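A single protein chain has been omitted from the complex, and every remaining protein chain is retained in its original position.
Let's turn to chain A:
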Amino acid sequence: MPILLPILLALACAPLAYVAGRWRTGAAAWMGALGSLAALGALAWEWTLGPGRLVLPWAPSWGLSLEFTRDGLSGLYSAMALGVGALVVLYSRAYMPHHLHEEGRPARDEVRFQGLILAFMAAMVLLVTVDDLLLLFVALDLTTIISYLLIGFDREDPESRAAALLSLVLTGATSVVFFAGAMTLGLHYGTFSLPLVIERAAHDPASTGALVCLAVGALGKSAQVPFHFWLPRAMAAPTPVSSYLHSAAMVAAGVFLLQRLYPLFAPATGVRDGLLAIGFVSMGMGSLMALVADPFKRVLAYSTIAQYGYALVLVALGSEGAPLYVAIHAPCKAALFLTAGAVTQVTGKKKLSEVGGLRHSLPVLAGASAVAAAGLSALPLTAGFFKDEVFFHALAQRGPAFMAAGLVGAGLTLAYTLRLWWGLFGGPRRDVPAAPRLLVAPVAVLAGTILLGGVLPGLLVAPARAAAAAMRGEPSTLELAYHLDARAENLLAVGAWVLGALLFATRRAWTPALSRVLEGTSRFGPERGYRLLLHLLDRLSTWLHEKEVRDLRDRVASVMVPTGLLGLAVLGVTPLRDRFKVGTVGWADVTLVMALAFASAAALATLRAKGHLRLVLLISCVGFSLAMVFAFAAAPDVALTSVLVETTFTLLFAGLLALLPPDRLQHAQEEAQKPRGRDRLAAGVAGASAFLLSWSALSHLQADRVGARTVELAKAAHSPNVVAAVLTDFRGLDTVGEMTVVVAALLGVTSLLRLKGRR
């Protein structure tokens, strides 16, 4: 049970914060942060208990259960989500009032925002803890939905709404693909439980199609090429959202999925090579875009795409360092995002070209973000150094071409990080008011963590090894230490720094040309395809709507005809031998047949009825003939009710005709006499389907009937009338429902008739 404790605490955070916020707006953030720290504490306590699993039966007859696991991977990612979550919530306490004021919204909306952030945190903790393919999908979709609400938090802003929709469509669609993959695996292996699936896949590798589906879901979440374009657009969200969702949580979910499912991918070298290529492309594309983007949140967004490209490469290579890479990247990127938000709040500017020289006014922020930037670009004495060390280590095993690609990637990272930091804090001095302490403190805490990891790398080894072991299913021998020798990793790191410094020093020479090239190529990107697709779908839906609304009859027919065809199709796939039995007609049935014939003739006659009075009479003729059928079928209660109902109905109908103006009726009547060919066809299809289906049903009645037993039971109910016993006793609840319908309809009728006037 302790496995559930962090999840339950995380789930409790959002409601608790909401309640606290109702009491006092400012209390929500502190309550939320406290709750997430408590969850973090529970996680740490549980860590001391060692790995464990919890299986709760859900629908055992279908083989479904709720499975949770506590291993290195889930521990690492939960800690990341909870820790960064607590800091971001606190940060939002200082950030949101200003933001809401600028948007012209009431200050209490802050509570809603923090509640959503905390709900997202809970969904993320759930996602990393579940150990079941179906639950993985559910948690994945939870994060998608909450992120939609968070990205579109500024609901008055059309740009923000469009960005939220884009991210919802893209991550939602890819997670449906993930679901398809999960279903394929689940049906193939007969279970959705992840350990069982992995165990069975060891003898019988998963199909490439299923793996590709799973990978597409992960790539969409992690904003990798070709699904990357939602991430820069999502920067329209308030900065705490970008900082949390787009560094530590949502985009991490994709790579997490791949790590969790790694044992399935391990034998499929083809799929892994594809992922490798996508990782390198994302890396290159993201880094280049980050080098030229002007709004600083966009620089960070492109950098995120590039960094998750690295993580994808590591997963595809099956490296032990993949979980560590994501875990170290998260605080660095979150701190830089928070810095960007603080700078925007203090200066009111969002672009690199508009700010600069802030290091004198914001010394603590400049220092802390320098540490975070150093971590991102893997300078020594920060934890970031080790993320690149494991990266280079994995590449060095694959050969020089990979090493060169890694070197260029790391060099670009250093160049754009330097450009970002220098753009914010470097250059000629500019004086601005000091930032609120609560805006700076989370950045400082994150920077402290990064430094601590860099100075004492021993602290990182245990969680990294546990996570690597959980990912690869074998004990890990990952080592993290500084080596002062000429090994490949060190040479590559030094090369990357030199390259990055050179690129930064010469940036004025190549920036304009690069931005022109990138602008040209971005015109043909997948984003354009997405827009085109959306536009075409919009057109299609408008066209269908117009078509459908144009004529009510087509709308009805569009329900009736497919239903009829479906019925016929059902008959088509069932074996037809002995399906239809004609049955016997004895002398006793003659009366029944005659009454049926009468009803059918009356029904046919309604089609040609001229004048409404005649129509009413023919309809009641159908009803009375059926009452006759029921009487001959020895169902006196039904027959009596039927007669009663028909009489009332005929009177009601005739009364209605008296209320309707005669000239309108005349007009309508004339129009109605022009039937269309396709209406006949639709009626034919529907009727034929009803006929065949009921024939098939009536030919195969169960031999022993419930009715016989009901007759016995009626004696116990002290009712000589079995039907009454069934209605009032055995199926009493049905009758209550029936009465409700009747009363509701009656109320509707009386209130509609009482309405005066035209509307």
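Points to keep in mind about this one:
One rule holds in what follows: a contact is a pair of C-beta atoms (placed from the backbone, for glycine too) under 8 Å apart; a residue touches a chain by one contact, two chains touch by 3 or more; residues count from 1.
As a working rule, contacts and distances are computed from a predicted model.
Of the names listed as "Na+/H+ antiporter subunit C", "Amino acid ABC transporter permease", "DMSO/TMAO reductase YedYZ molybdopterin-dependent catalytic subunit" or "Aspartyl/glutamyl-tRNA(Asn/Gln) amidotransferase subunit C", the one that matches the UniProt record for the absent chain is "Na+/H+ antiporter subunit C".
If you put the hidden chain back, the residue from A:A434, A:V494, A:V556 or A:L576 that touches it is A:V556. Of the candidate positions A:A236, A:L480 or A:A631, contact with the hidden chain is made by A:A631. Residues 549-553, 556-557, 560, 580-585, 589, 591-593, 596-597, 599-600, 603-604, 606-607, 612, 615, 619, 622-623, 626, 629-635, 637-638, 641-642, 645, 648-649, 652-653, 656-657, 659-661, 664-665, 667-669, 671-672, 675, 679-680, 682-684, 686-688, 690-692, 694-695, 697-699, 701, 705-707, 710-711, 714, 722-723, 725-727, 731, 734-735, 738, 741-742, 744-746, 748-749, 752-753, 755, 758-759 of chain A touch the missing chain (whole complex, contact as defined above).
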